[in-house]
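Heads up, one of the protein chains got dropped from this complex, but the rest are sitting where they should.
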Amino acid sequence: MSLFEATDIGVSFGGVRALHDVSFSVEQGEIFSIMGPNGAGKTTVFNLISRFYDLDQGDMLLDGESIRKLAPHQIAERGIARTFQNTELFENETVLQNLLTAHHTHRQTSFLAEMAFLPKVRKQELRFREKVEDIIDLLDLQSYREQRINSLPFGVRKIVELGRALSLEPKLLLLDEPSSGLNPEETEDLSFWIEDINEELGITVIMVEHDMNLLGQVSARVMALSDGELLTVGTPDEVRAHPDVVKAYLGE
Amino acid sequence: MDSISLATFIQLLVTGISHGCLYGLVALGFVLIYKATEMVNFAQGDIMMLGAFIAFTLASGLGFAYIPVVILTILFMAAFGIALESAVIRPMIGEPPFAVLMLTIGLGFVLRAVAGMIWGHDEKEFDTPYSIDPLLIGEVSLDYEQLVVVGVTILLCLGLWTFLRFTKFGVAIQAASQNQLAAAYVGIPVRRVVAITWALATAIAGVAALLVAPLQLIYPGIGFVVGIKAFVAAIVGGFGSLAGALIGGICIGLVEQFVGYMFEGAYGETSVYVLLLLMLFIRPQGLIATLQRKKV
Partner (left out) sequence: MRFVLKTNYGQDINHFLHNGQRFWYGLLIAALLLAPFFVDRFYVGELTYLLIWVIAGTGLMLLIGYTGLVSMGHAAFMAIGAYAHAVLFKLGFPFGISLLMAGLVSGFLGAVIGIAALRMTGIYLAVATISFAFIIEKIVGEWTSVTGGHRGFVVPEPVMFGIDFGSDMSFYYLCLGVVIVAVMLVLNLLRSPMGRAMIAVRDSEISAQAMGVNLVETKTLAFTLSAFFTGLAGALYSHKIGMLFPENFTIFMSIKLLILVVVGGIGSMHGIVFGAIFISILPQVIAIVRDFLPTVIAQRRGLEPLVFGSILLLFLIYEPLGLYGRWVKIRAYFTQFPLYRRATFKRQKSYLRTERVH
């Protein structure tokens, strides 16, 4: 059984079909990429999985269970984390607080216990903190730990957002254009991190990406979309050479 | 409810609509500013109050005739809008909406206090050439003041709609509101557009003031209550739509009059707020929806 499976999913906004009849499946442990020109519906796929949009047709399965009726926060509880194209961090908080927030799904205390700050709350906080420190080590964020997000450059924010998604300890990670806004050096670091995340932490990754190098380097399979329709699925080289894909990017 | 005579019914209807038009006019000011800058001006009612006192001073204090009073008041209010924008609002561009909201609340406070200090707190009367005996049709007696409110509101709305839809400037307002930075890049003078929008909104408040002054007595607190009801009107209509503001205004004007009649005057005003809460429960996007979820 695949870890994630989408069958004939589709959605339209005000009569415009943003996505229709798209089916794909992602295997446990793989890095699956989605590419396509602007407006192809890549981010829409993510917003459907995150349940920010309702599906008009089709179904989505995680571990064989449908997630199409869940609330957005339940998606996180099921172990799906994501990043955003232009970053959506908690701007007025520190990097540390941002990463700690992602542990919300692992919370085992009630607000009453938290207000009294019972020993179990302190213990939980220490546990969260240790895990967050592991992520900070992994992504080399030590020097930014106590800095507020709104004072950080965009490249660092992207990494912090990746860190925040990892703090959720997901089984499936959705990365929305992780390399956009990064310089070549940062992009290279990123490709190593994505591989580490995938191999060492065993997290399955779905990635929307424009950078062909990054795509070819890390992902096993690529899905190409254009105008809300699926063009092809295959290895990066196959997809790049596919006539429909070439046509979608370059025109007739 | 006791059976209600036709004459009373029509009278309530006209009063409701004319009050509603007033709320709608003030709401138009909100909506205009909101459409251009996405700022919410809570002081719109108090700006109207200021206009009413200006008209009163021109007429009673300085002895101007009615027509010059109308023209001067509107001009003064437009100038006031530009001054206000450059002194208080411009520093707030790019600040979070909450800060702007608080700012305009503070502004309303200051305007009320200043008006109270200049003109005092006793109620003032403002007469117009059409403040004459009511029009009698059968048993129905209709005040000319009320009819004028309705007429002027309709004309003003049509004018405003044409202006926004078909003039270059109207389109510039819309562009500036969609994306300030992009609008500036394509050569729209965003600052001037915003300043003129404020002038337009305060001028409309001036018109509302000229209409409300003969209908009610003028006192510093008059703008606050009208302002909040206008706000409710804007929300009921779906914030960001001119037609919605007017429809919303008329809705609450009618509800207020009829509920007030049913309970002998006790709950008219409260019913407006109940209506708002109900509305927000049932259809929070308003009658004409303009807001959608943030894109990521």
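We just call them A and B in the order they show up, numbering each chain from 1.
Throughout what follows, a residue touches a chain if its C-beta (ideal position, glycine included) is under 8 Å from a C-beta of that chain, and two chains touch if they have at least 3 such contacts.
Treat the numbers as computed from the prediction; the structure is a model and nothing was measured.
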Partner chains on view for the chain not depicted: A, B
Residue, one of A:Met35, A:Ile67 or A:Ala102, that touches the chain absent here: A:Ala102
Full-complex contact with the absent chain, from B:Ala78, B:Leu107 or B:Ile196: B:Leu107
Absent-chain contact - pick from B:Ile93, B:Leu160 or B:Met262: B:Ile93
Touch list for chain B against the chain that is not drawn: 37-38, 40, 88, 91-95, 97-99, 101-103, 105-110, 112-114, 116-117, 121, 177-181, 220, 228, 231-232, 235, 239-240, 266-267, 269-270, 272-274, 276-277, 280-281, 284, 289-296
Where the unshown chain meets chain A, residue by residue: 50, 52, 71-73, 75-77, 81-82, 84, 88-93, 96-97, 100-105, 107, 109, 111, 114-117, 121-122, 124-126, 128-130, 133, 150, 164, 168
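Criterion: only the chains that are shown with their structure count from here on.
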Distance from the mean Cα position of chain B to that of chain A, given in whole angstrom: 47
